[in-house]
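A single protein chain has been omitted; all remaining protein chains appear in their positions.
Moving on to chain A:
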Amino acid sequence: MIAYVIRRLLHTVLVVLGISLIVFFSIRLTGDPVSVMFAAGEPTKEAIAEVRSNLGLDEPLYVQYGIFLKGIFTFDFGKSFRSGMPVMELINERIGATLALALGGMAVAILIAFPVGILSAVKRDTAVDFFGRIFSLLGISFPNFWLGIMLILVFSVTLQWLPVSGFEGFKHLILPSITLGLILSGILARLVRSSMLEVMNQQYVSTAKSKGISEWKVIIKHAFRNALLPTVTFIGLQFGSLLGGTVIVEQIFSWPGVGRLIIDAINQRDYPVIQGGVIYLAIIMVLVNLIVDLSYTLIDPRVKVGGSKS
């Protein structure tokens, strides 16, 4: 067990290193990042020199990468070009809004997917199942940014029930959460359905049924509990894609989160903020995956933690 935890931690460090390499070299893809940063205007020589020393670009590449790497592990992503504020401070101001949105999306996905998935499995091959599967398929075929626009059109513009944008209270959270969560709920409902079907063929479910326990009691107490495990893992692993999704949803609803910070930074060519924001989000995802993996082995002792690697 301890060996597994250590290996999993090393693996996480490896992934963070990989991500740092990708980001570091992506920004330098075009050769000199300074020339990209000033693509809009005519920079003075002094300005270029200042940016160079600010970013440490006058150092050799391996020194630059070392500094960059040190920044990741000390959470120091430098200062914004535009505001001069430390990037970390800008992120801290906004990470709350992003996490609220991600959790809201998760809640929507779970609230929809579980009833749909369970009903589809219990009423297998009936009209209910059919509509459940259609729902899943539509879910994965829906562009989520378009869903957001349509929700605004219906609930904000036409019916005027909910606010169009901003983050001031619970009401503001509803539409963005639905936008983020509905797509995931399609995939999740599929998974709940298939793991329920798998469990319901098991002998202990038949035994429980034969003892005369009411159908729904069997479904909830015996089948659902056991079907929950793969689903919970999946939900944990999907947290990453939800965080990625916030980038788009925040843009539609003018949500003051990290995603919007990054997109604004792109438009202003504020590279320290882009780098810092992307790596920050990526590290959160990697850590969530790590926690999910580790807790999975704790929750379910049947999971093998021995030699096999994948």
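Quick notes on this structure:
Convention: a contact is a pair of C-beta atoms (placed from the backbone, for glycine too) under 8 Å apart; a residue touches a chain by one contact, two chains touch by 3 or more; residues count from 1.
Basically, contacts and distances are computed from a predicted model.
For the chain that is left out, the UniProt protein name among "Peptide ABC transporter permease", "Na+/H+ antiporter subunit C", "ABC transmembrane type-1 domain-containing protein" or "ATP-binding cassette domain-containing protein" is "Peptide ABC transporter permease". Of A:Ile235, A:Ile262 or A:Val292, it is A:Ile262 that touches the chain left out of the display. Set against the missing chain, the residues A:Gly66, A:Gly96, A:Pro115 or A:Pro143 yield one that touches it, A:Pro143.
Residues 11, 14-15, 18-19, 22-23, 26-27, 29-30, 33, 36, 137-138, 140-146, 149-150, 152-153, 157, 240-241, 243-245, 247-248, 251-252, 262-263, 266-267, 269, 274-275, 278, 281-282, 285-286, 289, 309-310 of chain A touch the missing chain (whole complex, contact as defined above).
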